[in-house]
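Below: one structure in C-alpha cells.
The other protein chains are all here in position, but one chain of the complex has been omitted.
Our next item is chain A:
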Amino acid sequence: MTLKHQLILDNLTAGYRDKTILKNINIDISPGQITSIIGANACGKSTLLRTMSRLLTPYKGQVLLDGKSIHNAPTRQLAQTLGLLPQSPIAPEGITVGDLVSRGRHPHHGLMSRWSKTDDEAVAKALETTKTTELLDREVDELSGGQRQRVWIAMALAQETDILLLDEPTTFLDVAHQIEVLDLLVELNQSRGTTIVLVLHDLNLASRYSDQLIAMQQGQIFASGTPELVVTEDIIHTVFGLHSHIISDPISGAPMVLPIGRHKRVTSP
C-alpha cells in the first residue's frame, strides 16, 4: 500500500447537546505513524477521537479523509478505511473468539455477498498478528482482560483498515499487558503501515510508543508534534497542572516525565 490515506481535522467544533467540548481543532494526522492524544481528564480526548471516527457529528468544521468529509461518506465504504476500537465494546454473551473476530469483516459485505476465502484469510491474519490463534474456540467472556483486549484488536484488524483509532486500549490492563498491547500496535504500524491514533492515559508510555503527540487542554490542542517537542516541563505544567522533571527514558531514549508532588522528595525545593 503505497498510497497513504490523509486524515485532516478542519476547524472542528463539537460536543454533546448542551455542551461544547471541542473548540476550533485543526490538525493533520501523520499518515503511517502512531499518534497519541494526551491530556488531563475531561479535556476532550475521547470526544476528539469520537469525532474523528464519525461517531459524533461536529457542530462546525469537518473531518476530511482524502479530501472528503467523513460525515457525508457512505458509512460502509468509510469502515473499510477507518476502523475504531471504542473504549468499552460489548461482547455478546457466549460468543467465541473466532466469531467475534469474524465480525470485523462486516464492512466488506453487502446485503447479498457471501463469506469468502479472503474473509477467512483476513481473520486468520488478525488472529496471528495479535497472537490469539490459540484462543479461537474459547468464549470471549472467559478470557482475561489482556486476552480480551487483544481479541478486540484482532476484530479491528480483520476489518483491514489503513487507519485505526483506539480509545484508551490499555485501561483496565496491568502493566505487562499494557506493554503487550502497545508493542502489538507498533508491530502493526511497522508491518502494515497502518496509521494509528490512540487516546492514552499514561504519559510516559505515550511518549515512548508514539511518533507524534497531541496534547489537549480544555477542548483545544495546546501542543502537537514529536514527543521531544511536546513533552517539556512547561507544556506538561500547562496541560496537566503538574510540576515535573523531564529526563531521557533510559530504555527508549524518549522524554520521560518524573512528576514532582508535594511529598516524598529527597531534596527540598
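The criterion applied here is as follows: contacts are C-beta pairs under 8 Å (C-beta built on N, C-alpha and C of every residue); 3 or more make two chains touch, one makes a residue touch a chain; residues count from 1.
Please note the rule applied: contacts and distances are computed from a predicted model.
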| item | value |
| --- | --- |
| Name of the absent chain as recorded in UniProt (options "Iron ABC transporter permease", "Glycerol-3-phosphate dehydrogenase", "Methylenetetrahydrofolate reductase" or "Lactate utilization protein A") | "Iron ABC transporter permease" |
| Option from A:S36, A:T51 or A:S102 whose C-beta touches the chain left out | A:S102 |
| Hidden partner interface residues of chain A, rising order | 16-17, 50, 53-55, 75-80, 82-86, 88-96, 98-99, 102-104, 106-107, 109, 111, 115, 120-121, 123-124, 127-128, 133, 136-137, 159 |
